[in-house]
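First the structure, in the form of structure tokens, and then the observations on it.
Every protein chain except one is present and positioned as in the full complex.
Note that the chains take the letters A, B and C in the order they are written out, and that residue 1 is the start of every chain.
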Amino acid sequence: MPLAMNREVFITCAVTGSGGTQDKSPHVPRSPAQIAESAIAAAKAGASVVHCHVRDPETGAPSRDKGLFREVTDRIRESETDVVLNLTAGMGGDIVYGGVETPLPPVEGTDMIGATERVAHVADCRPEICTLDCGTMNFAEADYVMTNTPGMLQAMGKMMTDLGVKPEIEAFDTGHLWYAKQLVKDGILEPDALVQLCMGVPWGAPDDLNTFMAMVNNIPEDWTFSAFALGRNQMPYVAASVLAGGNVRVGLEDNLMLDKGVLAENWQLVERAVGIVENLGARVIGPEEVRKKLRLTKQAPV
Amino acid sequence: MPLAMNREVFITCAVTGSGGTQDKSPHVPRSPAQIAESAIAAAKAGASVVHCHVRDPETGAPSRDKGLFREVTDRIRESETDVVLNLTAGMGGDIVYGGVETPLPPVEGTDMIGATERVAHVADCRPEICTLDCGTMNFAEADYVMTNTPGMLQAMGKMMTDLGVKPEIEAFDTGHLWYAKQLVKDGILEPDALVQLCMGVPWGAPDDLNTFMAMVNNIPEDWTFSAFALGRNQMPYVAASVLAGGNVRVGLEDNLMLDKGVLAENWQLVERAVGIVENLGARVIGPEEVRKKLRLTKQAPV
Amino acid sequence: MPLAMNREVFITCAVTGSGGTQDKSPHVPRSPAQIAESAIAAAKAGASVVHCHVRDPETGAPSRDKGLFREVTDRIRESETDVVLNLTAGMGGDIVYGGVETPLPPVEGTDMIGATERVAHVADCRPEICTLDCGTMNFAEADYVMTNTPGMLQAMGKMMTDLGVKPEIEAFDTGHLWYAKQLVKDGILEPDALVQLCMGVPWGAPDDLNTFMAMVNNIPEDWTFSAFALGRNQMPYVAASVLAGGNVRVGLEDNLMLDKGVLAENWQLVERAVGIVENLGARVIGPEEVRKKLRLTKQAPV
Partner (left out) sequence: MPLAMNREVFITCAVTGSGGTQDKSPHVPRSPAQIAESAIAAAKAGASVVHCHVRDPETGAPSRDKGLFREVTDRIRESETDVVLNLTAGMGGDIVYGGVETPLPPVEGTDMIGATERVAHVADCRPEICTLDCGTMNFAEADYVMTNTPGMLQAMGKMMTDLGVKPEIEAFDTGHLWYAKQLVKDGILEPDALVQLCMGVPWGAPDDLNTFMAMVNNIPEDWTFSAFALGRNQMPYVAASVLAGGNVRVGLEDNLMLDKGVLAENWQLVERAVGIVENLGARVIGPEEVRKKLRLTKQAPV
């Protein structure tokens, strides 16, 4: 079989994330204005999708404040640079256990809310895309668990579909991808689903190519996929995903460094990704082509 | 490369489990006496390892009562049939969320206890092997999550190693296997680790062969592995695991049926697995060979 | 993705082959009567397809004598045991080079003939299936090359299709499978092609599972496949092929031994394969079901 490379690639820039990175780099945007500005710069550099979280404008701490999401949305929508808006809906599924001898009740850091509240900013902002973290797993630190039960995913997925917002399934391991297929089978997600393979996030799927290809081989033919890896494997995964037939995600959410010892800005990471994609012989497509490909509707905020 | 098949295979019988299966088949053993009897029959049929949970003798509901574990242990140890004892340590990591709008606090069905208590019956019974479910994931039903955080796994793993009991890592997805390697790297597990690949358990790794091979390719060379799948894929995975270089697990914990419409007993499932293994040209090894291979110590209960 | 196992499996018995095995086992049939008898016994044991070569009745040396093929055909067709007939068309593509310093001209052992002659016995006997070795490669010994050029394959493939005989593509390596797809694309083979993955034949594809799965992943969805490996990996590949979604080939062409030190008869190998297939939970299908599945026409000899 000839190499099933994607020759028409879209790049998502994951602008800021919810990691504790705000004090590790001055380029991690905090306020809505900064986030929008960084997103727009990324779009100008070639990102046709911007994936946004919000942060406390002062402390940089991750937030799920509806007003902040709305401000980011408005600023991006009102700019002259067209870009597909992708908002996280990952917040509010966080549990931190109370330690190895008394795990319950959950302790500080826990933020575990209902489906309606988790999707409230999506209902308000009406981005073209929002994320759906498609499972539960240990997430790096000792006692923190990213928690999204099947029931929660069904509820959130249905709300998103009803809102006309395309869920981007985040699959952090092979089982999340499996469950995403179940959501399609159950009619909760549309058959031409969109999935992001999140590789090398401890403790989900490792980012070796055998694991990656096992996941790629399990994506239905009518789905669209993208993939990323963390840290210094961010640029390698730009290539890996395109080679395997997918699209690309880069940005400060996943990686702070441009080169060894050099802190990156979002537009620089996008620029480098564009360079890789084009050197592979593929074309970077723009936001209108992405909307058409993914059947996205650009809606006005409510 | 020539087929890396395992030609000296051990069979584990997973005797009863903790699933809600006790009313689906009269052969699911409930009382310690029944569990021991079923385990011994399995051993006579060719299982050199028996993996045991305990249940309420009356209702058959899953239990983690120390006294029940001890009775099972004593009955198996006192029988004239030699077999390697493998006790679950999976109980006590169960959370059931309160639904999609008010996930917290956890509701009935939750059983989330500390590391010391989770390992108490192991400290008491001193089996050669006990299990270590190496991660957190959605587990089949809507709001139930199997919860084992990294901190918990470190604590439990260290206790097991200190007790001289070999942990059998249960890897339900690729990330669990990755974390198990971290536990070895951290010195919590010994370098020649033992891992069970649990395939096709919703919502962990699906049981297609590409995913399975990606996991097998990621097992360090000095580890020993076994694999199983659920339901009607139990016998196919006997073959799959042997072909890929691994060992075998069958039993009523994972599958109730011998043939379509025919409920199985444990010894029958073992007997069928022996048939497959031998027809593939491999030899089934006994408990003494398993102890030598895995460096297991048969200890007296405390 | 759930295990894509084949649950309705046909077994081909490769009755005698053209290897130099006739003096290694008294059970390798030589005369048409012996070949037919062994084939029929295999069919009675569960083979729904018999793949036949012919040999010199006295010496057992491989032959491509039309009369011998006809006698085998007639004897099998006239028996009361129904079975799908599959005749080799692999003979006549053999070159033995003259050594490392003077490779040309070819020396004794060479048998390199034209397409019409290679297919003559097929035109005469009209089996339901005949083989098409889909490439050129070094074949075990120092200076022997199995030689089937693209031009030859196009010519032979067209003749077979025109005769209403289904070609069974033999793919000994990944490139042979690739070329087979080209033959379909060129309209020489029908879209629902039949392929035999010949694993572990020196010096074609090795029989490790990663290589096998790479080939399986490259088989178009509307094709039917079978797979085999040599010697002591014959029975393991019965399981491997079924697990991967394929059918099964066993027989003395590929393996002489039933167990260590025990020479096999064809029917015994088939019987063992039936045991494996059934223990995996699949059903062995008969010749009429195979004809329907593969759209085969049972023709009268000319």
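Operating definition for what follows: a residue touches a chain if its C-beta (ideal position, glycine included) is under 8 Å from a C-beta of that chain, and two chains touch if they have at least 3 such contacts.
Bear in mind the structure is a predicted one, so any value in this text is a computation, not a measurement.
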Displayed partners of the chain not shown (whole complex): A, B, C
Contact partner of the left-out chain, one of C:V83, C:M213 or C:A264: C:M213
Touch with the omitted chain, as defined above, among A:I76, A:M215, A:M235 or A:L252: A:M235
Hidden partner chain, touching residue among A:T110, A:N217 or A:Q299: A:N217
Interface residues of chain C (partner: the chain not displayed): 95, 97, 99-106, 110, 112-116, 135-138, 141-145, 147-152, 154-156, 172-176, 178-179, 182, 202-206, 208, 210-211, 213-214, 217-218
In chain A, positions touching the absent partner: 1-5, 200, 206-211, 213, 216-217, 229, 232-233, 235-237, 239-240, 242-244, 259, 272, 275-276, 279-281
For chain B, the residues touching the chain missing from this view: 1, 178, 181, 217-218
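Here is the rule we go by: only the chains that are shown with their structure count from here on.
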Far-end chain from chain C, centres as C-alpha averages: A
Centre-of-Cα separation between chain B and chain A, whole angstrom: 35
Chain centre separation in whole Å, for chain C relative to chain B (CA means): 42
Centre-of-Cα separation between chain C and chain A, whole angstrom: 50
In chain C, residues with contacts to at least two other chains: 1, 217
